Each structure stands twice: as structure tokens, then as C-alpha cells.
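In what follows, a structure is listed as C-alpha cells, so that the remarks can point back to it.
One chain of protein is taken out of this complex; the other chains stay put.
Chain IDs A and B follow the sequence of writing; residue 1 opens each chain.
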Amino acid sequence: MRALSGLIKRDLLLALRSGGTWAHGLVFFAVFLALCAIALGGETSVIRPLAPALIWLALVLSLLFSFEQLFAGDVEDGSLEQIRLSGLPLTHYVSGKCIVHWLLTVVPLLAALPIAGLFYNLSMATSAGLFFTILIASPALIIYGAFSGACLTGYKGGGVLLVLLTTPLLIPVLMFAIEGVLSYEKAGLGAMEFQALSGLSLIALAIGIPASAAALGATME
Amino acid sequence: MTHSHKSIYEQADHLEINGLSLAYDGKSLFEDLNFALAPGDTVWICGANGIGKTTLLKCVAGLIRPDAGMLTWGGDNIKAAWRSGITAYQGHHDAHKKDLSAAENLEFWQDIYAGEEGCVDAALTRVGLWARRHQRTHTLSAGQSRRLALARLMLRDAPLWVLDEPAAPMDEVGRALIHDMLRAHTARGGSLLLASHRAPSKIGSSTRILTLQESRDART
Partner (left out) sequence: MISLLANPLRFKKFARYASPIFGCAALGLIAVGVWYALYNSPEDKLHENAVRILYIHVPAALISMSAYGAMAAASLIAFVWRHPLADVLARSMALPGAAFTVLTLATGAIWGKTAWGTFWQWDGRMTSTLILLFLYIGYMQVWAIIEDKRRAARIAGLIAMVGSINLPVIKFSVDWWNSLHQGATLGGPGFETSMGMPLYLLMLGYGCFFAWLTINRVLDSIERTKQKRTKTQRGASAVMEDI
């Protein structure tokens, strides 16, 4: 536990001192949504029904580009080697990194949702639906991205391949999430989409974290 | 060689290497390597550049998987011992985070190793970096950075030290410091496996040299 909290503390401190690079995802999110609105002609009647899909697309895309660097720092400077030697299980390490990544990417995006709602003229129900689908699906998003990041650590040009590897795993999440936003209005959190999303996140937790640990282990051998 | 003195390292034990073989890219780096380390022993690994010293050290530390061979710690498979952190390894990377201070880096490792309070201060003082403890590590020189890495060795009770050219970036004062640390380690009953370009010197009561060489015969 102490090791885990130490890792989280360190990474948060590093993010703080990194000069704002942690916020890049947020910037992409905003830019993408603005581009969508402009490309679609800016008419509310056109954009509003598409909003859940567009916002989810913005979320997935902005996350996908953040995983390349997730483990790169620790692998390159030898920290991961030392962590492995300390006897700390790599699954704990991966969990810690995922928690930090969640705090630095998902939480700011959730905080930015009201503004997105403003720009897209979203109803309260839609905004709430977006909030809950993102919250419940976020473990799956983070963990599958982390898995691809772990597999491709250190390989230049791995960025596009990372997108290719992660996308098939995220398509079910995308499908249930967007439907879930719409269902939230009628059925609240009891809608079956939320159960499906919880299931997907649980599966990701169960297989994604050990798989990521194994990939990191293979990377160092 | 047997030593009857008691080690202050709780987990100190005999390291045995049997039949270690590794080939990389069609070239055999070492074949059927056998040797043993008792508590307090030192073995220097010597040889030309690229001969496989680093790879051998990494195998013993558990970072690289050999093609064949068995490593035991106290007679049991070493894997369990690795997991409980018996090995302290220093390679070419110092593993410091540039944006953290010297003290902050060590405090992180103290958290990872579950060390006691005050270890960080003692370690910093021992390697002569107490004055620079609040300095960001990217401002440290190569020698100072390596000292900080060696300070990390003192944060835990690892009985097996595997060091790959530890004195490479150091000046004379630094080299003297390392020698002190290595002597203290073996005197306490720790085992030491080192690679170095420089002429090996005697450390502790039992010091041996393992030289890796290319053999002349070509295989068909």
C-alpha cells in the first residue's frame, strides 16, 4: 500500500512540475469538439442529436494519444527496472499508473463536461448521462489503453499502432456508452447499458492489468 | 569458501549458478557457466566490451531470462528470493526523475522499499549529497547522480549487490567512496558481483575474478 501511494504521489508531483503537459488531452478534447461543430455548420438542430456521439469520440481520441508516454519515462530511465527489482509486483505498479492517469485525464474531462454542455446546448439529462457513462466506462478506457501502451513502450511510430490495437477493445465501450447516454433520460442508472459498461470495466480490470504487467515484464527481458 | 561469521543481512545466503547459457542473435554470450558466491564473497566480471558482462549481471539480478541454467539462493530456486527483493542492482541508468530533488527521489524509493524514517537523510549524508538534497537531479553532475544512485543501495537490506561498472562516472573521491561502501557491504556479510573495466582490487576476504573470453573455434 505504501509503495502504491508513494508511486501515485511521485507521478502526481511529476505531472505538476511538467509544465502542463498533462492537460494536452483536455486541449485536444476542446479543439476536436469545436472542429466538429464548425464542420457540421454550427446549427444546434444538427449538432444536438449528435452530441453524445461527438463528445464520446472526442474523449476516446484524446485518450488514445495519451497512452504512448504512460510507461515510457520509467522504462527509459531505468526506474521500472529498479521497481521490478524491489519485489513490488508489476500489477501494483500498473494499477498505480492507471490510477494516476485516470486522475490526470478523466477527472479534468469530467470537470470540463459542463462547458461542453454549454457549447453544444445539452440538456441536463444528456449531460448527466455523459457524466455517468464516462465515469463507469473510464476504467475500461484507461486499462485497455495502458495495455497497448505497455505492449508498445519504446517503439517509435508506435502511436498509430497503439490506436489500431486499442480500438477493437474500445468499440463495445463506445457502443454501450452512447446508447447509455440516451437511455439515461428514460431509465436513469438502471438502464441495461450501465450494467454492460460496468461489466466491461470489470473485465478490463480482471484481464487488462495482469496483461499489462506481463507486457512490461516482457519489455524488460 | 565458507564463512562462519554471521551476516547482518537477514536474507544473506549462498548464491549458486549452474549451467548458465545465453545466446543473443545467433551468438553465444556464455555457455554452461558455473560459479558460486557465499556471504561476504566478491566476484569481479572482466572482459572486453560487448562480451556479455552486462547481460550476465542482468541474468543474476533476474532482469533477463537465460536460455538455460539454474540459479539458486540458499539451495532454493532464486525466483522467490528475487521477488522478496534480495538483489540490489546498479546498471548504466541512474533511474532518477529529473524534476524531483535528490531527497524526493530517495523518499520515493524509501516508500517502495518500505524503509524506516531517517534512512534517506543518513544515505544522503553517507554519499556526501546532504548539501544538495533539495537540488533537482537534472542539475547534478554525472558523478553526483551516480552517488545518489548508490545512496539508494543503502535504503534497503539487500544482501546481493550486482553492480555494472559502478565507478564509471566517478572521480577519485567518488571511487574511494564506492570502495568504502563495497568493503562495508561484504564485511557485513553481503555478496558482491561486479563488472568493471578497471583493474579489480581485493574487497573483503574473498575476491575472485571471472574473465569472459571469446573462444577461437567457429561452429558449423
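In the analysis below, a residue touches a chain if its C-beta (ideal position, glycine included) is under 8 Å from a C-beta of that chain, and two chains touch if they have at least 3 such contacts.
Just so you know, these numbers come straight off a predicted model, no measurement behind them.
J.: Can you tell me which of B:30, B:82, B:108 or B:161 touches the chain that was removed from the display?
T.: B:30
J.: With the full complex in mind, choose from A:11, A:68, A:81 or A:179 the residue touching the hidden chain.
T.: Counting the whole complex, the residue in contact with the absent chain is A:179.
J.: Given the full complex, what residues of subunit B touch the hidden partner chain?
T.: Touch set of subunit B with respect to the missing chain: 23, 26-31, 33, 35, 43-44, 51-52, 200-202, 207-215, 217-220.
J.: Determine and list the subunit A residues touching the chain excluded from the picture.
T.: Counting over the whole complex, subunit A touches the hidden chain at residues 147, 151-152, 155, 157-158, 161, 164-165, 167-169, 171-172, 175-176, 179, 196, 200, 203, 207-208, 211, 214-215, 218-219, 221.
One rule holds for everything that comes next: only the chains that are shown with their structure count from here on.
J.: Considering the complex alone, what residue numbers of subunit B touch subunit A?
T.: 61-65, 82-85, 87-89, 91-97, 99-100, 104, 107-114, 152, 156
J.: Sort out for me which residues of subunit A touch subunit B in the complex.
T.: Going through subunit A, the ones touching subunit B are 2-3, 5-7, 9-10, 13-14, 17-18, 73, 77-79, 81-88, 220-221.
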